[in-house]
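Omission of a single protein chain aside, the complex is shown with its protein chains in their original locations.
Going by the order they are written in, the chains are A and B; count residues from 1 in each one.
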Amino acid sequence: MEIWFVISNAIVLACIYGTLAIGVSITWSSLGLLNLAYGFIFAFAGFGAWVVSQQVSAWGPVLLATGILTGALGGVVVCALAFIPIHDKPNFTIRGLIGTLAINLLGTQGLLWWFGPRAKTLPGIFGDWKISMSGMVLSADKIGNVLTSILMLVVVLRWMQGSRRGLEIRAMMMNPHAAAIVGIGVRRTSFYVMAITGGLAGLAAVLLSQTYYISPFGGLTPMIKGVSIALCGGLGSVRGAVIAAMVLGLNESLTTVTIGGQYVLITQFVFIIAILLVRPRGIAGILDKAREA
Amino acid sequence: MNYMPQQPPEIAGRPAVSREVLNVRGLSAGYGPMRVIHDLDLVVNAGERVGIVGLNGHGKSTLFYGIAGLTGWQRGSIRLNGVEVGRTRSQGPGRYTHEIVRAGLALIPQGDEIFHGLTVEEHLDSGAFTPRAWRERATRKQRILKIFPPLKKLMNVPVGRLSGGERRMVSIGRGLMADASLFLVDEPSLGLAPKIGRSVIEALMGVELGDSAMVIAEQNVALLEGRVDRILGMHAGQLKGEASAAALAIHDYGRG
Partner (left out) sequence: MSDADTITKWRNPLFPWGAKGEVEELPTIPFRSHQEIWRETRESRVTLFSVGRLRYYYKWPGHGSMTWNRLRYWPTRRHVLRLRGEYNPKTFQREKTIVDKRPIWWLLGLLVLALGPLFTPLGMQNTLLTAASTFALYAAISLCWMLIIGTAGIYTLASYAVVGTAAFCTASLSIKFGVPWWLLPPIGAVVGLLFGAIIALPASRLDGFYYALLTLGLNELCRVYFTTSPVFGAANGGLFGAATFVPESASQLVRLLSSYYACFALLLLALLFYRLVNGRRLGRVLRMAPEKREAFAEAAGVNFRQARVRVFVLSSIALGFIGGFYTANFGGVAFSIFNFDTVLLGLGMLVIGGIGRAEGAVVGTFIVVLLDKFFITLGPIRLILIGIIMLSAALYLRDGLFGIKAQFRNWRDKKKSERRSTRAEKGGEMLPEEATETHDKDEVYRRRFDKMQREYFKTIVTPELVEEHRRAPQGQHSEVLERLLIYFRGQPQVDKYAITAVEPFKAYRIVGLSGHRGVPPRVVEDKIYLSPEEAYHGVFLRRVQDLLES
């Protein structure tokens, strides 16, 4: 049935882009840094997984793990270059933006020089099996993508709620000034944040490598999509990002089926602008109510 | 050779020389071109409760922020438990604050720096930043709840929704969670109804100090009278005048 096709597509897209969106959201609200080097981390992780698939093993979980670890490494590098030196200097927001853009440029050019412009493919991670259910065929890809991203997100969110580091990250997201007073070092926590969000980007890269080939500039479109979803959901709110991801995923698959693939971005942006006109802080503006002292 | 007309009082029952928790020498601090604290000296001994009184804008909060490293710039020597934590710094407020906090400082700032999305329980958890404190956080939370009973019912409420007095209690409770040797409490009764302000001060006075020390900055001298060991006056960025709790004249500290 078409509607199930639409919904299943929507869910897959929502999961993957939601992962990216949550990464962008957490980075912005805890560090005040708009990480536009995300595209580079994405591509870097994809290439890392590809190298491992060529040299070491093509087993699914290994590739996933490599992607996550390479992404985390990329995140740490970006943190050390673009955040740590300037985070408490004046004009930090725009300097951080330019710094991450510059790292993006340098990194993608470096990847281009090392790996060449041809796109690479990853072997299928989840195998080739299919499930048929009430008239609709679910490929291994879709199920695997959805399950892996949901699992990773649940793990990350549980960790953020339960552990000390997670509490530190959440505290820094809300009030960096007070965080220092309770012994939370901005620099140390920033490494954790960037490593985690880099890992999320790496996961998304490996999962998306089925749809988008791995290429040096392949991280750009997913990053922009992730950024838009994060903006729509409200920067700093994980719930908002999840809701926005689902809504926009639904929108994308609906548009592809009804009007045609090339109008997807237009409808996405009409939708985002409409939401932002009503709620300048994103969807999470509705969810969050704090009392004025 | 001390020629002051009034001698500092003998702290009853305690030896004259005790361990110095805080030794500030020549501290200057300010924000940008404005210098708020001028060459300030301060010594706080273990087990002492010290009050600092003065009008707004004369540097009480800046003094606390200077000790914690949160001012715009600072100079001078600050020794916490004998360890030097002050450094000449002209940029990056808060860059080393977490190290200073881990060296044994608990700062309870003016106007509650809270994390508005975290619940009360998570707030108290966030105060336990040493591994030992984190492991023992359940027992310590119980202890805090004994000091501030109204928080018992509010453990799962996001702090953004609490009233001023409750937020102040959470803020102080957070400061009490780790084993700090120096408590800096900035205007605990600010913005609170008088009755609640008094209860907050009562709670502060009830905290067992042991080997630690507490410095309370207040505008309302009446709240501190008779309850602290020493009262210092702060005027225009300098500590002036020291009196035992017994001999106080309010108009002195009004005009400096």
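The criterion applied here is as follows: a residue touches a chain if its C-beta (ideal position, glycine included) is under 8 Å from a C-beta of that chain, and two chains touch if they have at least 3 such contacts.
Predicted model, so just to flag it, every value in this text is computed and none were measured.
Under the touch definition stated at the start, the shown chains contacted by the missing one in the entire complex are A, B. Between the chain not shown and the residues A:55, A:132 or A:262, the one that touches is A:262. When the missing chain is restored to the complex, the residue among A:70, A:209 or A:228 that touches it is A:228. Check A:23, A:99, A:176 or A:202 against the missing chain and you find that the one touching it is A:99.
Checked against the hidden chain, the listed residues A:4, A:113, A:129 or A:159 yield one contact partner: A:113.
Take subunit A: the residues that touch the chain left off the picture are 34, 81-82, 85-86, 89-91, 93-99, 101-106, 109-110, 112-113, 217, 220-221, 224-225, 227-228, 230-231, 235, 262, 265-266, 268-269, 272-273, 276-277, 280.
Taking the whole complex into account, subunit B touches the unshown chain at residues 1, 3-5, 28, 39, 73, 75, 88, 90, 247, 249, 251-252, 255-256.
In this text, only the chains that are shown with their structure count from here on.
Note for the complex: subunit A touches subunit B at residues 88-89, 164, 167-168, 170-171, 173-186, 188, 288-291, 293.
Listing the residues of subunit B that touch subunit A in their complex gives 68, 70, 91-95, 97-99, 101-102, 107, 109, 112-118, 122, 125-127, 129-130, 134, 158, 160-162, 164, 167, 174, 178, 191.
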